[in-house]
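Every protein chain except one is present and positioned as in the full complex.
By letter and in written order, the chains are A, B and C; residue numbering begins at 1 in each of them.
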Amino acid sequence: MGGYSYDELGAIFAMQGFAGISLFSVLLLMALGLAIIFGQMGVINMAHGEFMAAGAYTTYLISSLTETYIPGFMPYYFVFSIVAAFLVAGVLGYLAEFILIRHLYKRPLDTLLATWGLSLIMQQSFRSIFGAREVSPTLPDWLMGSVQPTDMIDIPINGMFVLGLTVFTTLAVFYLMFKSSWGLRVRATTQNRVMSGAVGINTKKIDRYTFALGCGIAGMAGAAFTTIASTGPTTGTLYIVDTFMVVVFGGAASLFGTIASAFSIAQAQSILEFFISGSMAKVFTLLTLVIILMFKPEGLFASKVRR
Amino acid sequence: MSDKSDSRRLWGRRKVVRAISALPLGIILASQLSLAAPATTTGQAVTDDTVTVGILHSLTGTMAISETGAQEAEKLAIKQINEMGGILGRQIKVIQEDGASDWPTFAEKSRKLLVNDKVAAVFGCWTSASRKAALPVFEKENGLLYYPTFYEGLEQSKNVIYTGQEATQQILDGLNWVAKEKGAKTFYLIGSDYIWPRTSMKIARKHIENVLGGKVVGEEYKPLGDTQFGSVINKIRLKKPDVIYAAVVGGSNVAWFKQLKAAGITSKKQTLLTISVTEDEVLGIGGENLEGFYSIMKYFQSQDNPNNVAFVKAFKEMWGDDSVIGDVTQAAYLGPWLWKAAVEKAGTFDVDAVVAASEEGDIELTTAPEGYVKLHPNHHLWSKARVGMWKKDGQAEVVYTSELIEPDPFPEGYQ
Amino acid sequence: MSFVYEKLFGDKKGMIGFCLLAILILVVFPLMLDSFRLNLVGKYLTYAFAAVSLVLLWGYGGTLSLGQGIFFGIGGYAMAMFLKLEASSPENTAIQSTPGIPDFMDWNQITELPFFWMPFHSFTFTLIAILVVPTFFAYIIGAAMFKRRVGGVYFAIITQVISVILTVLIVGQQGLTGGINGITDLRTLNGWDITSDSAKNLFYFINCFLLLAVIIASRFVLTSKFGRLLLAMRDKEDRVRFSGYDVANFKIFVFCFAALISAVGGAMFTLQVGFMSPSFVGIVPSIEMVIFAAVGGRMSLIGAVYGTLLINFGKTAFSESFPELWLFLMGGLFIAVVMFFPNGLAGLWEDYGHHITKHFRFLNRFYDKLVPASSKEVNASNSVDSAELEGSKS
Partner (left out) sequence: MNMSTNTDFTLAIEDLTVSFDGFKAVDSLNFYLDRNELHVVIGPNGAGKTTVLDLICGKTKSTSGSIKFLNKELTNLSEHEIVRAGVGRKFQTPSIYENLSVMENLEVSYPRGRGVFGSLLFKHDAEVHSKIIEVAQQIMLESFLDTEAGLLSHGQKQWLEIGMLLIQDPQLLMLDEPVAGMSVKEREQTAELLNKISKGRSVLVIEHDMEFVARIAHKVTVLHQGKILAAGEMEEVQKDPKVIEVYLGH
């Protein structure tokens, strides 16, 4: 690295570190919803990306409406749109569970096919409603641009926003799953459906709300991603493989594993990308994951259980 | 193993295979073969008062986003031609097919249009991959394709008229401009990872190094659809190029510009020249994220010549007030007009005659929205390169217009 | 004679189903369809190879691969590499800076044929490669995963990721692979024009015969003890293991066999369509192949062929007239098949097929003549179709 001053290298190092953390927060936010749905419920939701897109479109819709009717509200609408995205995707998830998923709990591979069908239907709905073109909500100015702690370091605000949202969501999920009585019932249902039913837990209700929660978080992730990426009818398909990799690599049943896995994948990817081209970085990262999974199929942090 | 011995053995084997399959199926095969009379387009779908053409774009799938404008423009041109009395006294009828963003489907539908519908010409394809897939069909069935997209060049088929720019037409003048206007010496090249960006970057690099005497300080390709540009942006910061030269496409494009802006790399600090942003893309990216950056195209919707004003008005009348018109849309609009000119010159719809008329190099359109264009014997268009600076409202201000540039799909010294 | 016969066709219903399929694709289609449509059907039937392979792997083996596109792609690419080299003779490519190499290599400043392309000058090598490379690749993946007892959902996701890796690699290494455009402009096979109608017709029939042969071979596998073990493993893997079987080996074998079948389909695809591109390797085609099998009936080899044909006909017909509705219909079909017809078309055939088969008396007579009454009883329980029925009840 001849020709660069220490200051410059230090600044790049710091920003590169943030790039990794930013990618980590993106991956984690995508994966949290799936970690609940796949990890806790064992449902392979191939439409996860489409629930994210649903959240993104909600944001777009609210943005357009705000711009048209209450332009003065523009700087603040984004916060509300995240809540709305959560609710919209959550309600869609609730309906999907009610109509589709609940009939398939015993057939995990079949949920894969059914949710793939669901994803096609959702994609075409987006296309019919919002058009084939990519859309972009008008983002409030405070979300764009960067902060400069020193002259040479630029930290993107949207990246920090996503990071903040991720931290908040993760903590909320942890609280909900491990500290609340509801979480206890969810975990009990996951581990032994029949028994939970017998001790008076309404397992059907638990299933439905858990699935809705996972989808809602996906919707939130989608809303947050409008700050960094695009929204189109097929946007969801871009995310699905990465999301599954994060959850599987972390050890499906472990939320902590999901965090660790998102972190290691993000760091590996962003460091590799700095030195080799994007395509090859992706190939190397995925290949490494596959090889590690072949040796440790239960993922990074699977709890040891007697089977 | 030499080719010869190999092929001889295969000949033997193939005969055996043939003989075996012919035994039970002789009758069927024979009937098939007798049906398959050599397809010539003299049997075109031309009646005394109509002529049928095909439009072949993706209406579904990932490419539907991009191809919508092109097929709208083609329909507009055909409608206008019909209102003027058609071609050789015949009204144009359109058969539209969906390529469904699936390359074999393009080949399949091309074949359907040419063999079953016997269309006189096809306006269609968008990606290089779809054109490459359909090309052998057009060559075999002797059809005629008007292809609208700016592309990497390196191709010249008898059966295709390229109404978009090939790579050198788009790239070289823009680079000259930026070197001259902005005094740019160092360039960072970034594109999506597929053939068009790679070929374009290859040409750009040769031009920068050999002609402009500048330096390429980085060259980067991201997988299609990738949305994470953090590391790349850091690399760019480290290299501090005078110009970022970009050819990122699709969903990645949106992410790329949003993240650039968020990283504080705006037009105030950084010159950025892209060859992959038209008015269509701006819709998704958002004008505020592009403000002050430059695109090189041959056409911008904001061009204020009478041709274009009329064209934009007609387009909005037909397809709605909020439609936008990008470079490819305009190029697609030229297709039917160029075909009309060639057919009228040839006095027939026969493909060979139309191609021969087109190859004489004197078919021109003075009414093109982009200005004046002329068809080169190499099947590409003489056209001008324009540099547009993006404004917040999603339109570009044309800051530079070149002379007419000769198309050169196989550029010497750039391969 | 009758033993062999039973092995290959199963019971009467199985035989009639097989004969009807053969008549349909060998006689009815060629007589009814023009050359263009016939070629289209030929293309669909290449996907049927992959669908049949999934019946073995998923329906019977219980292992869902979301990566059959990998093997379809390897087969197709191997064939395309041979054809491309032939199309890139020094005479044909004289205008290139380096004549004699494929055009896309020339555009990417490659001046020498990469080593792994070299052997594809030989047709014999290519044919062997089409069979061996995907099988070997499947063996590596299968051995790594099944020996460590990775199965079910994990296997599905990992194979999907591998198909993504392969796609990114092909697109990213365009100098070596042709990138996103794929390997295009394939015209001759040892000097013989493969784009002519007669060639396409011949390929169609070769394709049909290969497909029928693959179905027979698959039936052989399924009617053997191996087939029963597959079913047994699907339901009670531990019991099979504790009956002294090395379960992993069986899964590896069926995965390799499925890979081989898919690769043959891929090679036929290249021959009939005239090019190969990464869009047949990735996630979407791989899942579509699963859908073909699911719609046809995941436990029915012949159903898989019908499923493939039905979906693809539907796709073509619908995308011509109602492109907007196509994805809704497709999505709805997935859901309907999973929720209401888990046995797909084959299930409907089982329920209502006898209304139809009774009209085919000549086949019944043919069957009765071939198979003496006594042998039917002994082997009845071995037949694929009874297993199909039983398996579907779980």
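The rule is simple: a residue touches a chain if its C-beta (ideal position, glycine included) is under 8 Å from a C-beta of that chain, and two chains touch if they have at least 3 such contacts.
Everything numeric in this text was worked out from a predicted model, so none of it was measured.
**Student:** Kindly state which of the options C:F125, C:F209 or C:Y245 is in contact with the chain not pictured.
**Tutor:** C:Y245
**Student:** Can you say which of C:F155, C:F253 or C:F280 touches the chain missing from this structure?
**Tutor:** Touching the chain that is not displayed is residue C:F253.
**Student:** With the missing chain put back, one of C:W192, C:F226, C:F313 or C:F341 would touch it. Which one?
**Tutor:** Only one listed residue reaches the unshown chain, and that is C:F226.
**Student:** With the missing chain put back, which residues of chain C would touch it? List them for me.
**Tutor:** 220-221, 224-226, 228-229, 231-232, 235-236, 238-247, 249-250, 253, 381-382, 387, 390-391, 393-394
FYI, only the chains that are shown with their structure count from here on.
**Student:** Between chain A and chain C, what is the separation of their C-alpha centroids in Å?
**Tutor:** A distance of 35 Å separates the two centres.
**Student:** Mark out which residues of chain A touch at least two other chains, giving numbers and ranges.
**Tutor:** Where chain A meets two or more other chains at a single residue, that happens at 127, 277, 279, 282.
**Student:** Return the residues of chain C touching two or more other chains; collapse runs of consecutive numbers into ranges.
**Tutor:** 168, 171-172, 324, 326-327
**Student:** How about chain A: which of its residues touch chain B in the complex?
**Tutor:** Touch list, chain A to chain B: 4, 8, 12, 15-16, 18-20, 22-23, 26, 127, 132-136, 138-139, 144-146, 148, 154, 156-159, 225, 227-235, 238, 269-271, 273-274, 277-279, 282.
**Student:** Taking the complex as given, what residues does chain A use to touch chain C?
**Tutor:** These residues of chain A touch chain C: 42, 44, 100, 103-104, 107-110, 112-114, 116-124, 127-128, 237, 240-241, 244-245, 248, 277, 279-280, 282-283, 286-287, 289-290, 293-295, 297.
**Student:** What residues of chain B sit close enough to touch chain A in their complex?
**Tutor:** For this pair, the touching residues of chain B are 60-62, 64-65, 68, 193, 220-223, 225-228, 230-235, 237-238, 251, 253-255, 258-259, 261-265, 280, 283-286, 288-289.
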